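I'd like to ask you about the structure that follows.
Note that one protein chain of the assembly has been removed; the remaining protein chains are unaltered in position.
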Amino acid sequence: MIIAIKPGVSRDEINKLITDLENLGVKVDASQGSSQIVLGLVGDTTVINDEAVRANHLVERVIRVQEPYKRANRIFHPLDTVLEFKCGKETANAAASVKIGGPSFSVIAGPCSVESREQLVSVAEAVKKSGAAFLRGGAFKPRTSPYSFQGMGCEGIDLLVKAKKESGLPVVTELMEISQLELFEDVDMIQVGARNMQNFNLLKELGRSKKPILLKRGMASTMTELLMAAEYIMAGGNSQIVLCERGIRGFDNFTRNILDLAVVPALKKKTHLPVIVDPSHATGLAWMVPAMSKAAIAVGADGIIVEVHNDPEHALCDGEQSLTPEQFDNLMNKLRKYAEIEGKTI
Amino acid sequence: MIIAIKPGVSRDEINKLITDLENLGVKVDASQGSSQIVLGLVGDTTVINDEAVRANHLVERVIRVQEPYKRANRIFHPLDTVLEFKCGKETANAAASVKIGGPSFSVIAGPCSVESREQLVSVAEAVKKSGAAFLRGGAFKPRTSPYSFQGMGCEGIDLLVKAKKESGLPVVTELMEISQLELFEDVDMIQVGARNMQNFNLLKELGRSKKPILLKRGMASTMTELLMAAEYIMAGGNSQIVLCERGIRGFDNFTRNILDLAVVPALKKKTHLPVIVDPSHATGLAWMVPAMSKAAIAVGADGIIVEVHNDPEHALCDGEQSLTPEQFDNLMNKLRKYAEIEGKTI
Amino acid sequence: MIIAIKPGVSRDEINKLITDLENLGVKVDASQGSSQIVLGLVGDTTVINDEAVRANHLVERVIRVQEPYKRANRIFHPLDTVLEFKCGKETANAAASVKIGGPSFSVIAGPCSVESREQLVSVAEAVKKSGAAFLRGGAFKPRTSPYSFQGMGCEGIDLLVKAKKESGLPVVTELMEISQLELFEDVDMIQVGARNMQNFNLLKELGRSKKPILLKRGMASTMTELLMAAEYIMAGGNSQIVLCERGIRGFDNFTRNILDLAVVPALKKKTHLPVIVDPSHATGLAWMVPAMSKAAIAVGADGIIVEVHNDPEHALCDGEQSLTPEQFDNLMNKLRKYAEIEGKTI
Partner (left out) sequence: MIIAIKPGVSRDEINKLITDLENLGVKVDASQGSSQIVLGLVGDTTVINDEAVRANHLVERVIRVQEPYKRANRIFHPLDTVLEFKCGKETANAAASVKIGGPSFSVIAGPCSVESREQLVSVAEAVKKSGAAFLRGGAFKPRTSPYSFQGMGCEGIDLLVKAKKESGLPVVTELMEISQLELFEDVDMIQVGARNMQNFNLLKELGRSKKPILLKRGMASTMTELLMAAEYIMAGGNSQIVLCERGIRGFDNFTRNILDLAVVPALKKKTHLPVIVDPSHATGLAWMVPAMSKAAIAVGADGIIVEVHNDPEHALCDGEQSLTPEQFDNLMNKLRKYAEIEGKTI
């Protein structure tokens, strides 16, 4: 941690500040510059309250050199975290488990929202046949308008669990509030949506659970804030986390959000957690999903989460961004070629 | 609602779409343009699912002319909503109640977080003497890092309620999760923080409560999204809402956020709900708070919410942005002059 | 063009407005909605001054359905524009020309700034051997600080032209001001930098030239503004334009800018002009360039422009984002595999 002192501060005042800081357990080096003094703090600076230092009337600027996250930091955990999920049914030709992280490129596919048993089973069978490893589907839906369809709720969860049993695909679905947690017992991975990325009470509760978490980046969250959100869950004891880039807010409107693909290699460098991409919500446009999915492999993502609907024009939600099963199948064929180049298995 | 049809679509296909739309209860006018047909929908278009229309393969673009919010819309409720709060104690020289909205300019002041009884009472007395109408203080604190001070919790609420009894000032404090609601019985106004603006389950629950709500704009939320968040609460039956601009995310870093003051007159035009400004969180810099507070009156805000701390350099949180009681008193003297010009009473 | 009239306007006033508009040569359909009247204008609405209509006191909102660009619009020119460049020397094993657009994936490589003959020739030979089709290098450099190295100027142009003769690679370099144009006679493609994208006088002048133009998207420019900048050049008679996405400004700082890869498929749909990507300036980080270059092919770009420097640590400019010739060679080997999948030739 670096502390730049304001020009003109007396040496006595600075010495008092140094003493205060050293009493917290860090060592302080003072460098006399041409116009001001700069303090370098060494040791475990996580004990220092940045805000209090910034509020000090002697201080001009405070700069942290170390990252504020520990458990999520690749420096302290160099090896990739790999999550493993048991498949719903084990048959002769089915895999007993699927993974996210490491050499896998994992595809999560399914409808934006669960609408009926027929819909879900037909989509599940189709995406499984095309090579998806997970089934997604929303039961509780975060909608901008209180007058929009809010999801099937518990009934949607039931249908997902049934679809899992029939298809064998592990299921991923979004949890919107702590009290819903008990309904998610048979869900394989719990999604935390972009709007809840900094719902800290929810994150703490998920830290106490043993479920894998799919943590989506908030619409205006920095990379560090995303990692600090993961740190909240990890601080509670749960390290089964997959990070997801799903588009950030920008000034143009030709896509719904800006898919910030550079965050993928940046995250892979900073953290050992797997990183996937959601091209459906990022663009809001089905015709763009294949291009952005291929790009996700190119930048080193560990997977994608994609919306597939049997009848997008009659979807109760987000039809504009859903692929048909046929379009999804074409995409998977293309993705396999990309994965091969990158030494990944789908 | 306007629907632009893609060029080259056959008249038969368009007629079928028109029939489908009219079956939903709206009237459709088709205009033949030079290169494409445009449909104009009249009647109650809230029955139309925009997303389904956008997903239709004949459709190029969908444009809503009407605002998606109703209860928050000034068109349907032209008169200003005014909230009234009973003061904690009624003495000879104390007001029996204070208001937000209408001709009042209401100042909410207090520490970022409740730290002790002494701190809170001393700040409460000071800000009251200077003319604040409400006491603020955080008991549950949303912090980016799990390792930062998370607030005093229930004990903080107790201290706020005691400070209310002693000072007479109604109190405002942030609720972070539904299960905390029962602790807020004696709190006068419940704050929903920027990170929870689209925590839709929380909004629905608050819609069922009878408490006034201070709803802060999310860091990357549009004006319409803020109004839709208010609409969630109002749809549940609670219209006691104060909106708050607290800075949005931007590309520069000389302030913590960008205080978007133009949203104040824009909101006052669109909605009947009161609108206040938080210059402390927006800038993150105490020395900028007076300038931005004065600007808040200038643009027509109904009040401000300001951080005041007896000892900012030792604050457990956000000291850099807190005014001292003396600075706050100077600010209030200046604000009274501004309020006078604008015909507002502090 | 759609014009929503304010609620409560009298039919007489509306009729007068309709007459005024029809006198400009368009046909106007009026639809009576539940709360307001909406006018649909058909015909050549480019004769209408949007701003004057918006300023009209009867008007609430004006919505354009048609795109404001014509010459750049794929609707009016469905076939891809392909640019062809003569190579500097024709030898037995060298191509006589290279192309941008159509089935080619064109790689433009070279140092950020021209520093010396040795540097330029050695980089040119290296990138040519690895498969680059063009040599880039800055002679006039737009620098944030007046105290930074501003480029070698005319001498830099001379060195580029010499390097072109020796290597055979057509050269691309940035022009910063109209008066420099005469120096660019032997330059093959003139780059307009992001900061000059809306230097309209420069664009008009380039419209009168016959040189191919590499037009970079401004840091906060919308897709439509980029296309309107191209339209400025095309309106002057020059259609030899290559568009370039080079990163837009965002709220985080782990990369210099946000590479908005989704703009590539969006542009390819809207315009017939070729679109390339600049991963070096977008990220500012050499180690990220390979990932983002591969993603550029994945999303359908027609090429990339990449910084390569023989000694990045001693580069006079932007060393942090330059690849070494070895790193560039590895990247090209990878790109060829990606190009093969997409049916493109490098």
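Descriptive notes on the structure:
The chains carry the letters A, B and C, assigned in the order they are written, with residues numbered from 1 in each.
Just so we're on the same page, contacts are C-beta pairs under 8 Å (C-beta built on N, C-alpha and C of every residue); 3 or more make two chains touch, one makes a residue touch a chain.
On a predicted model such as this, the values are computed, not experimentally measured, just so you know.
The chain that is not drawn here is touched, among residues C:8, C:78 or C:146, by C:146. Across B:175, B:213 or B:259, the single residue that touches the chain missing here is B:259. In the complete assembly, the contact with the undisplayed chain comes from C:320, out of C:29, C:125, C:158 or C:320. Counting over the whole complex, chain C has residues 46, 49, 51-52, 54-57, 68, 142-149, 176-179, 195-196, 198-204, 218-220, 225, 228, 231-232, 235, 248-249, 286, 312-320, 322 touching the chain that is not drawn. In the full complex, chain A touches the hidden chain at residues 2, 4, 7, 29, 31-36, 38, 40, 42-44, 61, 63, 65-66, 75, 249-251. Residues 220, 222-223, 248, 250-255, 258-266, 282-283, 287-288, 291-292, 294-295, 297-300, 334, 337-338, 341 of chain B touch the missing chain (whole complex, contact as defined above).
Criterion: only the chains that are shown with their structure count from here on.
With every chain reduced to the mean of its CA atoms, the largest distance from chain B is reached by C. Distance from each chain's C-alpha mean to the overall C-alpha mean is smallest for A. Between the Cα centres of chain A and chain C there is a gap of 32 Å. Separation between the centroids of chain A and chain B, computed from CA atoms only, is 28 Å.
Chain geometry summary: the mean Cα position of chain B and that of chain C are 40 Å apart. Multi-chain contact residues, meaning those touching two or more other chains, occur in chain A at positions 220, 248.
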